[in-house]
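First the structure, then my questions, so here it is.
With one protein chain withheld, the remaining protein chains of the complex are depicted in position.
In this document, chain identifiers A, B and C correspond to the written order of the chains, with residue numbering beginning at 1 in each.
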Amino acid sequence: MMINFRTDLADERRDIYKKANNIENEIEGIETEEEQIDEKIKIIRVKVLKDEAGQAIGKPKGNYITMDIKKINIITEEEIEKAANVLSQEIKKLVENKIQSKEDVLVVGLGNSDVTPDALGPNVVKNLEITRHIINYLPQYIDENARPVSAIAPGVLGTTGIETLEIIKGVVENIKPKLLIVIDALASRSIERISSTIQIADTGISPGAGVGNNRKEITENSLGIPVIAIGIPTVVELATLVSDGIDIFIDKLQEKAESNDYLNKLQQNDKYEEVKEALNVGEYNMIVTPKEIDSLIDNMKEIVAKRN
Amino acid sequence: MMINFRTDLADERRDIYKKANNIENEIEGIETEEEQIDEKIKIIRVKVLKDEAGQAIGKPKGNYITMDIKKINIITEEEIEKAANVLSQEIKKLVENKIQSKEDVLVVGLGNSDVTPDALGPNVVKNLEITRHIINYLPQYIDENARPVSAIAPGVLGTTGIETLEIIKGVVENIKPKLLIVIDALASRSIERISSTIQIADTGISPGAGVGNNRKEITENSLGIPVIAIGIPTVVELATLVSDGIDIFIDKLQEKAESNDYLNKLQQNDKYEEVKEALNVGEYNMIVTPKEIDSLIDNMKEIVAKRN
Amino acid sequence: MMINFRTDLADERRDIYKKANNIENEIEGIETEEEQIDEKIKIIRVKVLKDEAGQAIGKPKGNYITMDIKKINIITEEEIEKAANVLSQEIKKLVENKIQSKEDVLVVGLGNSDVTPDALGPNVVKNLEITRHIINYLPQYIDENARPVSAIAPGVLGTTGIETLEIIKGVVENIKPKLLIVIDALASRSIERISSTIQIADTGISPGAGVGNNRKEITENSLGIPVIAIGIPTVVELATLVSDGIDIFIDKLQEKAESNDYLNKLQQNDKYEEVKEALNVGEYNMIVTPKEIDSLIDNMKEIVAKRN
Partner (left out) sequence: MMINFRTDLADERRDIYKKANNIENEIEGIETEEEQIDEKIKIIRVKVLKDEAGQAIGKPKGNYITMDIKKINIITEEEIEKAANVLSQEIKKLVENKIQSKEDVLVVGLGNSDVTPDALGPNVVKNLEITRHIINYLPQYIDENARPVSAIAPGVLGTTGIETLEIIKGVVENIKPKLLIVIDALASRSIERISSTIQIADTGISPGAGVGNNRKEITENSLGIPVIAIGIPTVVELATLVSDGIDIFIDKLQEKAESNDYLNKLQQNDKYEEVKEALNVGEYNMIVTPKEIDSLIDNMKEIVAKRN
């Protein structure tokens, strides 16, 4: 069965696949590990070890680390600092697996800086500490062990007319970094995770993932250097939300033994397309975002930018 | 039966009340009139003539004019100009019903300028043509028949610590305008109407309306001068969307004679609260907004500000 | 002799008056005190004790505290914290001189939020911790000794059509605070002081001060409650800069005994008006601001908003 996951999070995909296939323990070829850092922060590490497991959840082999932050809407300065440190450690481990201590890193902030839920990547890039030009032109002002870090926000196809990959490729070929870190806004399945979860993956960004925006892959395969992707959910598809709501609803009917054959059948299919049609969503791309998105993104930007 | 409408639009409330009470024609004490201006623009005029009708739909006696603009996401400069003119004519008629040609108008842009879906009021106010100070200090630079227009954006309780009504009252008492125009972001029931509908009401803004933000009324009653409210939907409650989705879904089951007693009963109740609970929406106020809200609001701001 | 000071800083005015009148020590009726807090921060306290002294420098009797921060363009997070604390102590002393510990304070951020060098007041107000509504509506969530603080950004005459004083008056009459704190962008005489100096005055804002923007006074006299003004220079008049440049230049000629009668005479007069004419500054109001104003204001906003 081909599942349309409608989420970019490996963790959510694993859960959906398991539910759809009535798998109780772990999917063969996937290992998962949870670590509760403190009351607010939890780390989930999903390792996709086999290609078949990757095909099952539509994610290539590799490491997917999810950091959940509870109640990010009422986070304090100290908790932001803490979350930034935890994130920093996780990224550091992945980076040190791939390159040497003084090798060049290029950070790419994907997304459109004029669309609030899409602006996270460009905003993080603006707030990073950039060192490459200081090391090149003013080495006396910087610690001699500093890693050269550079950063760009290439914009989106709709405003540049250029595939993002083409821009990144051009820059990579010219400045020859040893590793790419890509920051992107994701779709998730649950509105609770909007701007309160961060996924780090050492696999880059793959085609076909995400919510149908048929972007080209940004991976070691297309660029020749390892790519670490940092993704934060900022949008949910409306039809996903309604579809989930109906699922919960049918569950309740069944609990009360009020269900019937038709409902049981429905439950087994993906009624997503029907819901989508029924909602008659008209002209827009029905992607929704919480009203508080401005301040949620502001908090998340700080966490990701503080130290990369 | 007490209905929770979860929309600020008189037009939507009338439809919900009619459906809930199986009323086929018009509600007693309400008159409605539709005018198709052109392919894109439609005007709906709802007149609430009797107090009982007003209680039924939870809106005081008065005029509620709704302007729907189709596909505002792909609107052209010319169509914006056209819509601005139509809106301007409708507002003018209401204003001229209330005050003389050279009497003072104060425009108030409600909302928080740092929260995208809430920033419409303050944004419109920034783009209005203000004349009061020119008439007072530099009368030689302005047409002698110009109406004195002033404008403020008072902010919101959460960032000022002051009830909006208190600020407006203070300004009204000091500069003594003859009429108030209040611009506000509304909640609607349908995501299709987000930032593509404008409601003008000559009744001001009443308590209890809207999505539970228990604001104080901004009306002739509280301020002593007539109040015209211009409202644009920019948010929808998530539970509303899901509840509507389930309604459509049950309808489909019934068409196929697959329904049962329990479903039939459910259909008659407002399952909104149940849905809300089932969704487990966590810490945020689950008010959603389309991803494109930045550009939708930009278009609407131009339409409302062009000529008031 | 009537001096046109072209600065809002009491400290600069005192220096200009002393130089113009060849006063070596202190002006009769003025007391000054300097305190070097640390390497970066210096406090200058100017007390105007007599009305004649006040007339001499064009500032009413009262306390004028100037905090200079060196090299604010390269300030660290820790230094911002430190400066915020020092400022906070100075403001606290003035406030506690005027009102009791739990009496209401209203903060007013003057200026136009859409003009970078004028946006400091509105920006500070957005970042303040507001307590009045929490004390009123949710007292259980706040320390019972908290002072009620509210805040507004009333805009400017050019965009509201309303004298700022009229708006403040209206709000003061309605919410009845016991003290007003007004935050404003000032003109200074020296471009070095742009956004690196803060002046606190317990005299409010007086008419005739500043660079000819004939605003009405915002003082205890006009409002009935004490007014503390916090002002930060963000602009310099171009003609002031050139006039100062010519002064320095003539000084150099005189050192080399290359001066002549005409130059000596010039030196004694205020050649400001001549310079202004000679520069032929055309249509704009020739007020200049450093290119880095965006980031300078950002740093200053943090210092003033951190704790008020």
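Heads up, the rule we're going with is that a residue touches a chain if its C-beta (ideal position, glycine included) is under 8 Å from a C-beta of that chain, and two chains touch if they have at least 3 such contacts.
Since we're looking at a predicted model, the values are computed, not measured.
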Chains in view that touch the one left out, judged over the entire complex: A, C
Residue of A:Ile30, A:Ile91, A:Val124 or A:Ala153 in touch with the missing chain, whole complex considered: A:Ala153
Which of C:Glu34, C:Glu96, C:Glu129 or C:Glu192 contacts the chain that the document leaves out: C:Glu192
Sites on chain A contacted by the missing partner chain, in the whole complex: 113-114, 125-126, 130-134, 148-155, 157-163, 166-167, 169-175
Touch residues of chain C, complete complex, unshown partner: 71, 73-74, 114-118, 191-192, 235, 238, 241-246, 248-249, 252-253, 256, 258, 260-263, 274-275, 278-295
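Keep this in mind: only the chains that are shown with their structure count from here on.
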Pair of chains whose C-beta contact count is the highest in the structure: A-B
Farthest chain relative to chain B (centres taken as mean CA coordinates): C
Chain nearest the overall Cα centroid: B
Distance from the mean Cα position of chain C to that of chain B, given in whole angstrom: 42
Centre distance in Å when chain A and chain B are each reduced to the mean of their C-alpha atoms: 36
Whole-Å gap between the CA centroids of chain A and chain C: 47
In chain A, residues with contacts to at least two other chains: none
